[in-house]
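Yeah, one chain of the complex is gone here, protein chain that is, but the others are all in their spots.
Moving on to chain A:
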Amino acid sequence: VAKLCVCDLLVAQCDVNCCCDPDCSADDFSLFTTCSVPVVTGDSHLCSQKAAVYSLDVEANPPERIFNLIDQVNPSIFCIHSTNYKQALYLKSPEIPTPENFDRLLDEYGGATFSAEPDSWNLDTDTENPPDANETYRYEYGVPVQTEDAFLRLPSPVVSSWCSDANPAGFLVNQATKCIRSVSVEKCDSIQALSMLFYINSSILAVMFRSDTSVFQVNITVQSIVVQSVDGMRTLLNSSDVLRLPVVLGELCLNAVLGVNYHITYTDTGEIIEAAAAFVLGAISKEALSIEQSFEISFTQENTQPVPLSGNPGYVVGLPVRAGFRPQGYPFPAEILSSKHSQLTILQSTSTQDCLAAQGARAPVLFGYNMISGCKLRITAATKCQPLAQTLLDVLKGQSFPEYVASFGNSQAQDVLDWVPITQLHISEQILSNTLQSSCQIPVSLGIEVKWTKYGSLVNPQARIVDVTATITTTTLKQLPSGRERIIPVMSSVVFTDISSPAEPGYKAWPTINIRLPFDFFYPFI
């Protein structure tokens, strides 16, 4: 105990106020003010132990250090009188690894955690259950989907745009790829990648391959066949049982695969139970040296209806804004109906720019993308106002303009509070006339303003839609003298505004000067 010194940190140098430091001389001790370590003892639980007491005698001139070795007695009746367990009072020094005990030490301490008790009495280390014979290797996210010979291929462009057939499809990874394949019409029935058989002949293993048991195999069924003609028109075939192989007919090669869309159904335990492929077959003309093929794969869990999410949970820029209706009738309906027909859409400009011919072409509103589109309306003297106003409203708003917009990208239909109602505003442009609203108003512009904010943590903010306002601006239709015509521009726009409050910097408080006079500074006057 006399040789232990906790405050001796500097080697061969005297530590300040460290009375037990052997590097300090008597002169150094005379400069100390106090002893930082007054007592060095062993375990205080022992009944009697040696203690080294250091103190500074400040009365003497110069101050000197006093060192005493005394017996310290623990007065408690529960002090340790003696012990027969050597490691009780000392820290165990760890074993140094040698080539002989390295494996044992690695087993014991090699993991992320190990127990403090020695496991020499742990009897069942050798009866660890051997890998269960019935355990199957289920598919996990990203693992290539295995077929009976290799992997399920999804041809995709690798370095250049040319198709490479060596890209395996990952489980639960929805992918869509497009690539170019070089073809020659004369040999098109011998090119494997152009025939349907190439994509459906190998069956998919339901679980991952195991060498001892046979695994259930899922055949790829043909879900539908769409035939695309040379000018691009697509027709869905009624019977999709017949396998259509490429055949050379004159100058064309028919039934060449232009696109494959795989749909895989899986269970929640990671097994594949169904696989279907939808084909787009087309005709290649003689001049074509290469065709573009597109491939897609999507995974659906069994007994669920997949709803495409626009973000999880915040909206992702570029994904469509989800919208829906609230069914009328009951006081507090519990669901918002959202389907493909109730999307938030905006008028899409066409090349002809004619509003009345543009009915039907609409573009979905994608989150974060401000869009503006428009068309031109030709008015003659004979146009009636009321039907024109209704038509324009249909053109601007579309067939079923939704009432609610999802606040988050993954808002569920059941959570009514997660859906934001669309506020509809009506502004009428009065062209300085006080003449009345009996002259009718036609809508000329629709502006959708989507206010969104950043929600969640500063490090990973999620976009959340807070408010959607659809503003219809109307103007009066002035009656034209007959024979004249006028062109009115009709416009619709979508604007996304970020209304998240900016982060405010936090500053430290200004340092203050703290001057206080003593209480009795003005004694005896106060």
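Here is the rule we use: a contact is a pair of C-beta atoms (placed from the backbone, for glycine too) under 8 Å apart; a residue touches a chain by one contact, two chains touch by 3 or more; residues count from 1.
Going forward, contacts and distances are computed from a predicted model.
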Protein name as given in UniProt for the chain not displayed, "TMM80 protein", "EBP2 protein", "Aminotransferase class I/classII large domain-containing protein" or "Cystatin LXN-type domain-containing protein": "TMM80 protein"
Touching residue (missing chain; options A:Q13, A:N68 or A:T83): A:T83
Residue in contact with the excluded chain [from A:C47, A:V143, A:L356 or A:A389]: A:C47
Absent chain, residues of chain A that touch it: 45, 47, 76-85, 87-88, 117-118, 121
